[in-house]
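Every protein chain but one is kept in place in this view of the complex.
Chain nomenclature is as follows: A and B, assigned in order of appearance, with residue numbering initiated at 1 for each chain independently.
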Amino acid sequence: MAIGVKFEKRLNPSAAMNVTVPLLSVLAALAVGALFLLLTGRDPVEVYEAMFKGALGSSYGLAETVVKGIPLMLCALGISVAFRMQLWNIGAEGQFYMGAFAASWLPLTFPDLPAAVMLPGMLLLGCAAGGLWGLIPALLRARWKVNEIITTLMFNYVAILWVDYLVYGPWKDPKGFNFPLSAKFPAAAALPTFGTSRVHVGLILAVLLAGVFWVVFTKSRWGYEIKVIGSSEQAARYAGMDIKGNIYRVMLLSGAVCGLAGMTEVSGIVGRLQPGLSPGYGYTAIIVAWLSKLHPAAILVVAILFGALQVGGFFVQTMGVPASVSAMLQGAVLFFVVGGEFLTQYRIVLARKEAA
Amino acid sequence: MKNRKFLIFMTVVMALALVLAGCGGKKEEPKKDAPKAAEKIKVAFVYVGPVGDGGWTYAHDQARKYLESKMPDVQTVFVESVPEGADSERVITQLVEQGAKIVFTTSFGYMDPTINVAKKYPNVTFMHCSGFKTAPNVGTYFGRMYQARYLSGIVAGKQTKSNVIGYVAAFPIPEVVRGINAFTVGVRSVNPQAKVKVIWTNTWYDPAKEKQAAMSLLDAGADVITQHQDTPGPMQAAQEKGKFGIGYNTDMSKMAPKAVMTSPVWNWGPYYVKVVEGVKNKTWKNEQYWGSLKENVVDLAPFGPMVPEETKKLVADAKKKIVDGSWDVFWGPVKDQTGAVKIAAGQKMSDADMLSFNWFVEGVDGTISK
Partner (left out) sequence: MKKMAAGGCAVVFITHKMNEVQEVADRVTVLRGGKVSGTMLCRDVHAQELVWLMVGRKVSLNTPHLAHDGCGDEILQLKDVTALNDSGRPGLNSVSLSLRAGQIFGIAGVAGNGQKELAEVLTGLRPVTGGSVEYMGELVTNLPPAELIRRGISYVPEDRLGMGLVPNLDAVENMLLKSYQNPEFSGRWLIDRQAAEARTAELVRQYNVKLAGLNQPVRSMSGGNLQKLLLAREIAGQPKLIVVVYPARGLDVGATEGIHNLLLELRDRGTAILLVSEDLDELMKLSDRVGVMFGGLMAGNFAIEEVDLEEVGLLMMGLFRREEEQIHGDRR
């Protein structure tokens, strides 16, 4: 006799589970993290408190958490469009960089434009470049069935290296002592911020987009097509939907929103093009989108939580908690939430198997 | 199902325990804080890598510990692995908000954020390592590592049999280019036939990639490997292949004792003490400090047993000349890769030119992307 473990898909996960399981998962993660902290000789309460304080407990921390959340929100929103159609756009990172690159072109080439021209121009350029960067894998996928996971992933490296090339080469600031930085943007190219904080209008863009996406996803004809194609391509074909056209449109939009994230980051935060603009926003956003079940409002919240987790992670370092431990805490939260998510979708069945 | 229920039950119990513990902890908090408030100067460090990188960040962290040991009235705090993008500005701000009076930001990418935060906190002193922007309360500091590089080049030039020396380099920025050039000048001062072959990794901290780059240089015939990287990966590669290496940042002989002949090292400790004392005594000025062999900010780590006496003597002689100021590495004549004389005999390269070095000297086998 052998015991086999099977995962059975639940037909209809209950609404209560959808809420309680993620909450319990976070608590479980914190519990495991606490154990770990105790083992390494630290007071978990103190650490958690500091984490919370650093990320959410002060207006500055809160603002910084939002700053960190904005690119995550935008990238996750972009990703969610594609994921809804089961197009696995892993290329948010590259689309982010391409958006940042194209948006940077305007202030570097025409530094004297007024803000009223500069900012909309940068926005359009950023969206266009990100969109095109998403469109190429879409073409490959629709025309020749090239797997978009591979192409979008590869395109990330191309985009990052392209930006590296620019800042090490032609776009290098002539006054920058040969350091890999573009010239600083003029003031007209900086997104307005709220008060003295670094929170820029990218936040408003993200919230507006989330609202628009919610309407598109749940109410619109196009959203319906995306849903059907994502659920069953065969049925969509049967219903006479234009699948290729939708692959183009969806990837264009997905990339454009990720490109917008890149634009808001160079314009609102960094103020110049430089390597290492994104510490992996495009990848973290995949997790954000997925944990939010692709729901636009949930994406806003989860992005903020992820921002908080990272801001708090750095903050607790000042208490002598090494970066690796705070990374471990973040990992534990992720692991439990994803695991809990799995348990809401599936249940474990222990089955006895006859030994062969 | 039973198992599941049990799991959930356990989770709830643990969570509750945590919440309860949390309530208890909060009450204690104020008491704990009170005695801490003794008059210590809080000095903060922002690191780009983990303190255990065995390289750049490790060297800074050693200096931080040195500072703490030398100045009992100083309390230090650090944040490691801080990305150079949007995060650094927040980390610096939060350190200041937590009471740091002096902040050392130890990577080039922290330049703009350091300046930005400094504007908001005019009463805090900021020291940015390796940059070029200063402000009334921001100074920069760096070291003439090229001098130590030159000395290590002498060691490499005497040791190589194949006359090919591999150089694993991070990014084509002036600091790295300067190091490669100084090293090459050192090599060719004792071995005019030798070439220095450069591979760019485009990373400061990636043990696997750096090691891989060293391996490919070894495969291409190099028998001495040196590096401008933050991990000992290249040294381990040299040891595995039974070849020699010259480390960087800190004494890397512990990581690869059979290979490492010496390492040009950073020695920030005394300088950090000087800065903090300066701030304390209100004598600090927003200078652009470029410490040299003479001030001992840069140096060579002790030689390994494979280094012959003759070499040691050559190095000692050269060091003496540099320290007493009678000679420096980029004093003419210096030729570029094409053989054209860039610095005529009798000329000295200015600090400004050295800080924006973007060409290779004769003897370097590699290119700088432009």
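Rule of thumb we're sticking to: contacts are C-beta pairs under 8 Å (C-beta built on N, C-alpha and C of every residue); 3 or more make two chains touch, one makes a residue touch a chain.
The structure presented is a predicted model; accordingly, all values stated were derived computationally and were not measured.
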> For the chain that does not appear here, which of the shown chains does it touch in the whole complex?
Replying inline: A
> So which of A:40, A:58, A:220 or A:324 would be touching the chain we can't see?
Replying inline: A:220
> Which of A:143, A:175 or A:237 sits in contact with the chain that's absent?
Replying inline: A:237
> For chain A, which residues reach the chain that was dropped from this view?
Replying inline: 11-12, 215, 219-222, 224-225, 227-228, 231-232, 234-235, 237-242
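To be clear about the criterion, only the chains that are shown with their structure count from here on.
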> How many angstrom between the C-alpha centroids of chain B and chain A?
Replying inline: 32
> Okay, in this complex, where on chain B does chain A touch?
Replying inline: 1, 3-4, 8, 11-12, 14-15, 17-18, 21-22, 24-26, 29, 44, 50-51, 77-87, 89-91, 93-95, 97-98, 108-109, 112, 132, 171-174, 177, 202, 355-358, 369-370
>> Going by the contact rule set out above, which residues of chain A touch chain B in the complex?
In response: 24, 27-28, 30-31, 34, 43-46, 48-49, 54, 58, 60-61, 64, 67-68, 164-165, 168-169, 176-180, 184, 198, 265, 269-272, 274, 276-279, 310-311, 314-315, 317-318, 320, 322-324, 343, 347-348, 350
